[in-house]
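Questions regarding the structure given below will be posed in turn.
Every protein chain except one is present and positioned as in the full complex.
Think of it as A and B in the order they're written, each chain with its own count starting at 1.
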Amino acid sequence: MDLLELLPLDELSHGLANLSMFPYFDMAHYIVSIMALREQPGVLEVSRVSPLACWFSSMLFCFGGAVLSAIMLAEPVVAPLSNSTGVLLASITWYLVFYCPMDLVYCCSALLPLRLVLSVMKEVTRTWKVLGGVTLAHSKYKDSLLVMIAIGWAKGAGGGLIRNFEQLVRGVWKPETNELLKMSYPTKITLIGAVLFALQQTRYLPLQTHHLMLIYTVFTVVNKSRMMLTGSSSSPFAAIESAVYKTLFAGHSPYDALTGEVQKACVDQRTTATAGAKEIGENGAAGKTTPVSRVKGQSGSLKAKDKSENADTTNCKKIN
Amino acid sequence: MDLLELLPLDELSHGLANLSMFPYFDMAHYIVSIMALREQPGVLEVSRVSPLACWFSSMLFCFGGAVLSAIMLAEPVVAPLSNSTGVLLASITWYLVFYCPMDLVYCCSALLPLRLVLSVMKEVTRTWKVLGGVTLAHSKYKDSLLVMIAIGWAKGAGGGLIRNFEQLVRGVWKPETNELLKMSYPTKITLIGAVLFALQQTRYLPLQTHHLMLIYTVFTVVNKSRMMLTGSSSSPFAAIESAVYKTLFAGHSPYDALTGEVQKACVDQRTTATAGAKEIGENGAAGKTTPVSRVKGQSGSLKAKDKSENADTTNCKKIN
Partner (left out) sequence: MDLLELLPLDELSHGLANLSMFPYFDMAHYIVSIMALREQPGVLEVSRVSPLACWFSSMLFCFGGAVLSAIMLAEPVVAPLSNSTGVLLASITWYLVFYCPMDLVYCCSALLPLRLVLSVMKEVTRTWKVLGGVTLAHSKYKDSLLVMIAIGWAKGAGGGLIRNFEQLVRGVWKPETNELLKMSYPTKITLIGAVLFALQQTRYLPLQTHHLMLIYTVFTVVNKSRMMLTGSSSSPFAAIESAVYKTLFAGHSPYDALTGEVQKACVDQRTTATAGAKEIGENGAAGKTTPVSRVKGQSGSLKAKDKSENADTTNCKKIN
């Protein structure tokens, strides 16, 4: 009947679908997530000043998807905390990554081969999370494709989507950037997964669940490996995105016609209202920054991250 | 029995109460809301850089009341998304307002006669929303007038009340202003409506529901038309507000006695702690800004909005 059923891939997909995420894959997810937190600028200082804030941030990195989908479905936000084993595992990981004697755990995990394996395992958990979110939403809102996509996306990419508030826990506030304004690769791939699984669950996509799980998992794993090995951050969807964007959103551009005038208006305002602007803080200017300056700001903070990572690596080398 | 029942107005009020909001009035609400979003400073840039953030902001403008009241009543926040027809209509409106070829939809809707009709229709939906919120709260919390007012207000003016977080989606953060600190006209009129309907539902106001609906709708429609036609933004409650304020909140003013000293303290602090202030960001200064400077800041941003609107209008003229 189904082409995939005739191939030996069918058995593989059944095997994958029966794979248990606990404990190894979950563990890999915690390690990679907390290492990603540690590599954010300023986190090492926070881990010394307030271990509690650092722990809370780590839990948001690990369980952000569960928290966000709980908020969206009006289920208790503390529910993830009631999963004692998960929280315990994540807390031990947090402790070892941040405070291990000699910094052994972080330095070992940061070695490319091990990090590659862990990252690939983390990618596998994504399939389970997205599918879990979609089926949960399907059981509550039978026909609503949008709700299924939203919950699947939230479960799979929650940590990224609540980034602004996770940063606030650490005393950092960057309102000028969020995952909706500028999606990162994991957020994009999760959105695509949520759309695919939602279509599959509502029978618009004629595939069996375990087959789609195999296809999606292989795609994410291959992509992640390619990106880590080549060090490229180019999205595999860049061409499609660009085509869709040009077709749908660039037909008529009042923006092009406006740009000159708006910028002029902004400049006028800046020069005339400098006193006021100083009072209301530079935040007030966020709405007026042009996309160019925004990108500049972001590349600046990326640079900072790179430096922080280099510093970490140097540190590891010294210890070794 | 009732004076209103003897008048021909009774039939009119029955007719109004049986009016269906879907699809025409809902549509008008979406158009006016999304046009209001488009006229915010910086939104056109966002609509080019990230259509997704722009769409999400539009949905918050259209369904903000439903989202806020869902949060307050611990009901699923995604519920508005499950109303597929509504979201579809709002999304089509969003697309046409922002990306229509030749910008036809926005330019036509921005013409005064059409805009007046649409705005009046949007005002009519307010009555339904406030009443919906009040009766929903009444069914859950029988005797609590405060809860009924809060939910009615949230349903009717939700978009305004969650403005800070809607702006955050677009990368804008203006902590120094919110609807509680400085209420806009729609927020005020909705609050009054919520109070009236809550009093009516708990029988403190001896009126029938459809009569109050007629009275409130006529009042909001007349007021909105007057404000749009005369271009005045003076609130019809200014006199009452001022009287209440003077009676209740200005009897004794420790503030007047304090102002000098507080300002002196602020100045001292600013000059001595400049280094620290620079580190913690200009936000830290928000607490110290005097009301005067706050107003200055706001008028600054209003000026920006005006300019953006002018720019839009110029743009439309060019096309026409």
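Couple of notes before you dig in:
Assume contacts are C-beta pairs under 8 Å (C-beta built on N, C-alpha and C of every residue); 3 or more make two chains touch, one makes a residue touch a chain.
A quick note: this is a predicted structure, and the numbers were derived from the prediction, not measured.
Touch with the chain that is not drawn comes from one residue among A:Glu11, A:Glu45 or A:Glu241, which is A:Glu45.
Note on the undisplayed chain: of the listed residues A:Ala17, A:Val130, A:Val169 or A:Leu196, the one touching it is A:Val169. Of the candidate positions B:Met27, B:Val134, B:Val147 or B:Val169, contact with the hidden chain is made by B:Val147.
Touching the omitted chain from chain A are residues 40-42, 44-53, 56, 70, 74-78, 81-82, 84, 87, 95, 99-103, 106, 167-176, 281-283, 285-286, 289, 293-294, 296-297, 299-301, 303-304, 307-308, 311-312, 314-315, 318. Against the chain not shown here, chain B presents residues 71-74, 137, 140-141, 143-147, 150-151, 164, 173, 175-178, 180-183, 245, 248-255, 257-258, 261-262, 265-266, 268-269, 273, 275-284, 286-291, 294.
Following the convention adopted for this analysis, only the chains that are shown with their structure count from here on.
Mean C-alpha position of chain A lies 33 Å from that of chain B.
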